[in-house]
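What follows is a single structure, written as structure tokens, with notes after it.
Every protein chain of the complex appears in place save one, which is left out.
So, chain A:
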Amino acid sequence: MASTVAQKRLFHEYKNLSTNPPEGITAGPVSEDDMFYWEALIQGPEETPFEGGVFAAELKFPRDYPLSPPTMKFIGGGVWHPNVYPNGTVCISILHPPGDDPNHYEHASERWSPIQSVEKILISVMSMLAEPNDESPANVEAAKMWRERRAEYEQKVRDEVKKGLGL
């Protein structure tokens, strides 16, 4: 199959991420046969209840990437977080195309643009773990707990992190 713009571009991003990875982030295609399906590992940011955790996620890229953004979903155990759906799907403005704004709170400037990248997405997700966006929660329960019972929320997150590490 002829290599398309999307494949080439994803390859460049992959090469860049593997030679020059940002701290705490690992990402790449699962198989070289399919550049449109990636997996990523993100370290829980320090000074947060997620610290010490390692979170795996899958990234799926559309054929017209980078015109449209990928989707991202945590796998292998959920992430208890206001902006992560119970099934693991990440809800963050950089993953939303500027055209549609289902949540009616995002500035176009925060949303996806073809010059964004996997690296920027993963960095955004890392900072999202540290600082949840309360305005439009994907996980209402988690958002409520975060807002009203912060200590309980943090304990739950720490417990999940330990569970994830097999401790």
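Operating definition for what follows: a contact is a pair of C-beta atoms (placed from the backbone, for glycine too) under 8 Å apart; a residue touches a chain by one contact, two chains touch by 3 or more; residues count from 1.
By our rule, contacts and distances are computed from a predicted model.
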Between "Trafficking protein particle complex subunit 6B", "NADH-ubiquinone oxidoreductase chain 4", "AP complex subunit beta" or "Postreplication repair E3 ubiquitin-protein ligase RAD18", choose the name on the UniProt record of the chain that's been left out. "Postreplication repair E3 ubiquitin-protein ligase RAD18"
Could I get the residues of chain A that touch the absent chain, sorted low to high? 1-9, 11-16, 18-21, 23-26, 28-37, 39, 41, 43-44, 46, 49, 51-54, 56, 58, 60-64, 66-67, 75-77, 98-99, 108-109, 113-115, 158, 161-163, 165-167
